[in-house]
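All protein chains but one are shown in place.
Which chain is which? They are A and B, in the order written, and residues in each are numbered from 1.
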Amino acid sequence: MNERTTQGLCGTCKRLVDVRVITRDGAVYFAKSCPEHGPEEHLVASSAEWFEDALSFEAPMEPPRGEVKPVTRGCPFDCGPCTEHKQKVFMPVIPITSACNLDCPICYTVNKNEGAHMLSRESFAAVLAHLTRHAGGDDLDIINFTGGEPTLHPELPELLRMARAAGYRRLTVSTNGLKLANEDYVEVLAAVDARIVLSLDTFDDEVDRRMLGATTLKTKLRALDLLQKHDVTTTILPAVAAGLNDKDVGPLLELVLSRPNICSLEMHTLTFTGQGGVGFSRSARITTPDLHRLVDEATGGRIAWRDFVPSPLAHSHCYSICYLLVLDGGGYVPYTRFMSRARLFELLGDSIYIEPREKVQEAMREAIDDLWADPDRAGLAPGQAEAILATLKRLLGELFPPGGAVSLDARRRVAERASKAIYIHSHMDEETFDVERIKRCNIGVPEADGSNIPTCAYNVLYREKDQRFADGEMLERMAATRPVGRRLPLVTG
Amino acid sequence: MGLLTGKRVLVTGGSRGLGRAICKAVATEGARAVAFTSLHGGGVESTQDIEAAGAEARAYQVSTTDAAATAQLVALLEKEWGGIDVLVNNAGVSQTLPLALIDEADFDHVMSVNVKGVFLTSKAVLRGMMRRKSGVILNIGSLLGLRAIDAPVHYAASKAAVHGLTLAMAKEVARHNIRVLCLAPGLLEDGMGKNVPEHRLKDFLEHCALGRAGTFEEVARFAAFLVSDRSAYTTGETILMDGGL
Partner (left out) sequence: MARTAIVFGASGALGRAVAASLARDGARVGLTYCRGEAVARELCATLDGAVARRLDLTVTADIPRVIDELAAELGSVDAFVHCAALFSTTGGPVFDPLAAVDEAGFDRLLAVNVRSAFFAVQHLAGVMKGGNVVLVASIDSVKSVPAPVPYAAAGGALVAMARALAKDLGPRNLRVNVVASGVLDGGLSTALPARLRAEYLKHCGLRRVGKREEVADLIAWLALQNTYVTGQTVVADGCL
């Protein structure tokens, strides 16, 4: 078989270099060489089988909307997007402030508290105007507010209201949750229908300190209780590092499954950009198939790696996604046990998170017939087909109750709460950078002038030049300590 | 090569009358195996007709209103035959009663056999058909469900229900390449119309374009054609066979 090649970045100077994708002992590495800094090799996937399987899923892309910049230096140096970019934005990521009330060693961005940048309402309005204009009638599915720490922005609720007024359905806020231990604040956010993406990496205080530089667990658990009390849809987002919190994957999944308002577990493989880039040894690098293995182990095989599929909206290596149907009477079953992986892939084709639209209804309809006609199929435990059918029947009764029409919003809520999802999202750093992936990126940071920079490119190349976010002192520290971490020793084993 | 060569057929109410004629017709068209049910057992003549045509015959005493027994029978046939290709829902009852004398139990009985029995049997057989993505269901309806003719109200209601069931079921299972049809005979000699009083029968024949009642045999022949692959684009329809009434 012909060896795959691509283009990436030198880990030291970030210039564009050719990459050979090599397989060794069942794992995949990027081998590259910089004319100035010499050869390097980095693990990108601990399973070549997954690497190839993901690439076997193909989907058409939609070109970016709005203004596109011409290519001058070549990908990834002309971001805006440039004419080489293949995929439109499916989720705008809005860093609304550079300020943060933590200083996490694992942070994949850079924070700036002195003279902190706070996105003004006017600037946000301009961004929204571009976004809605480019959408041209498409559903405005989702928008993400981040930072720094977005809850430090005094106008966060107002910005959320503005996004809702512009037509965005899902308003997500990526937060460390410290301010959410305050019930009044949770009520404010609940009132504007915010969905919380809570950083929660571990249940171990020691690991908490190492990864976040503080003990945050108790506060976050209190925040979670309040979020549950006010029925705020929540996602748990851990960054996972090998030898640190890989043992927490099982308990984190258990947490997600146990609370009705928590709809998904979103695991980020630790990325060595930003502050995290200088803080951690590369031996902490964990890859998507490692997380599959951890989930499989934690669930006794009830969720296996083939229950995951890529996102059709990005490069196949960026997201690995599993949806679970929550069963009446307890338990869950991955969608892929009652529909094909290709079908699940198809359902993910309109939006990053499955929206309960016509395609999903059809897929469930087909699943009902298939399960009823063939309950003893492989992949299902005895009696599981009946349990799934009973659950779907109950759901139909709630979605379409006899004698009463349920509003579209209410119906959506019922449908959303019927499932849980596991998203594995692996951001790139300069070592794992792959221009084929960046060209297909579907999220990004939109600007008031209508431009949009794909997130990984932003994290690797552009944020440090962005005066609003980059802290001069931090940048000096980062420059002085490449390539190996300095700040905290890493406990291995 | 007959119209139904190699097919495996289940006929409810197949021990006499139209059901028996259908058993014979499908066997004559080359069906490999024909099973039939009846409420009271019997059906020696049907068995003979089937075997004379060279097919395997099986007789079962099962009421279509008995969901468990029906499911059991279907499971048995699925196991021993490998599948059921054609189901003919022929079993049905009527009662010659004016409205004033039809009480709740009468109503429930006729609806139960004629409608619920059709539903239960169809559902039991559809499971395997859906798995195999192939099959045909033929419901025997009646003219009396389609036109305003003197007929017992509950019988007419039940036959009209079968027409509606045919339509909806056909629509739902067409995606699995399964056809569902209804054949609605008019007055048949020796049929349920046997209980029609003389003067009514005479009146009927005067208004029937062909001037005679139909025979079981000719209805059964059309039934055999309709369930064959030659009729593969017809589904969801109720076809009236009434000699031009």
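Quick notes
The rule is short, and it goes like this: contacts are C-beta pairs under 8 Å (C-beta built on N, C-alpha and C of every residue); 3 or more make two chains touch, one makes a residue touch a chain.
As the structure is a prediction and not an experimental result, all values here were calculated from the model.
The shown chains contacted by the absent chain are B, with contact judged over the whole complex. In the complete assembly, the contact with the undisplayed chain comes from B:Gly211, out of B:Gly6, B:Gly42 or B:Gly211.
Interface note for the absent chain: among B:Gln72, B:Ser134 or B:Asn177, the touching residue is B:Asn177. Along subunit B, the points of touch with the absent chain fall at residues 170-171, 174-175, 177, 179, 208-211, 214-215, 218-219, 221-222, 225, 230-237, 239-244.
Here, only the chains that are shown with their structure count from here on.
Across the complex, subunit B is touched by residues 369, 372-374 of subunit A. Residue ranges of subunit B in contact with subunit A, taken from their complex: 126-128, 130-131, 176.
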